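In this view, the complex is presented without one of its protein chains, the others remaining in place.
Presenting chain A:
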Amino acid sequence: MAHGGGGRLMNELIRSVFLSAFGCPSGGVQNDAAVLEIPPGRLAMTTDSFVVQPLEFPGGSIGSLAVHGTVNDLAMSGAEPLYLTAGFILEEGLPLEVLARVAQDMAAAARAAGVRIVTGDTKVVERGKGDGIYINTAGVGIVRHGLEISPSSVRPGDSVLLSGDLGRHGMTIMSLRAGLSFGDGLESDSAPLHESVAAVIRAGIPVHCLRDVTRGGLTATLSEIAESAGLTVKLNEMSIPVREDVRAACGLLGLDPLQVACEGRYLAVLPREHEEEALNLMRGCGVSAGACVIGRVEELGTAPLLMTGLLGVERVLTMPSGMQLPRIC
């Protein structure tokens, strides 16, 4: 693959790749702007960029990740995702078949999530100036509920629900990079979450806050919610699901499963009296079949995020600075 205007032939090849995946030349329609039909309601809009190594991994690729990430960001405001845009930055030298597979994966993910990729763009940069593929997606969705879904709606006494086990996406990526392999294959949890969320909202449950568990893992996501709510979230260590193989890999790499990224898990904070109903609705969706209650919201205590262990010792969980430095002296 050659970059810029020089590689006319390359540009043609890229067009054909996108054409076969999306039915249009650069990830979107052929016009410069997409003209969209918008159903009644409030609009939700978001954008996110995706960078991951390796580009392909068990359970997905950067392509499906770019769809799920943006769909999930829309879903966390309780919106129904409708349209996506896709911008690609490709590094010179990227094998075309990799691009083809990523594009196919992306198209399949969009179809499965019921969203349309309506416009897009592609740039090629010099060799060494990119990491194979970078993707940016923006998304538009429609909000049909009247809820105020935000940390400021969280109240003491609320239940904290987690949609499934933690750490699979992050450990899949990290294990690949460290050359770890698992007998039965660890797969990324990357998945669209909007249907699970919609099931809860449609049932009329007054959800207070939703957040997908991404970078920084559960610790970062919950710290952020608790801090902006000005309350304390108290977790029960025993109730937080982590698969044995994920736990083992974390031990080997010295990582805390609670700080590892997911791409298909979310947290729902809602009034305790709706806990049972919400759990049942979540468990009814494939992506959140493993939903469980992991903690409760309280008035602000010692720290925004606390976790009670087996013997009843309450540990303070702090927002990781991302440097992963040892704390032990």
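The working rule: contacts are C-beta pairs under 8 Å (C-beta built on N, C-alpha and C of every residue); 3 or more make two chains touch, one makes a residue touch a chain; residues count from 1.
Throughout what follows, contacts and distances are computed from a predicted model.
Missing chain, UniProt name from the options "Carbamoyltransferase", "ABC transporter", "Transport permease protein" or "NADH-ubiquinone oxidoreductase": "Carbamoyltransferase". Taking the complete complex into account, A:255 is the one of A:118, A:133 or A:255 that touches the chain left out. Across A:9, A:178 or A:203, the single residue that touches the chain missing here is A:178.
Think of the hidden chain as still there; on chain A it touches residues 174, 177-180, 251-255, 301-303, 306, 311-316, 318, 320-321, 323-329.
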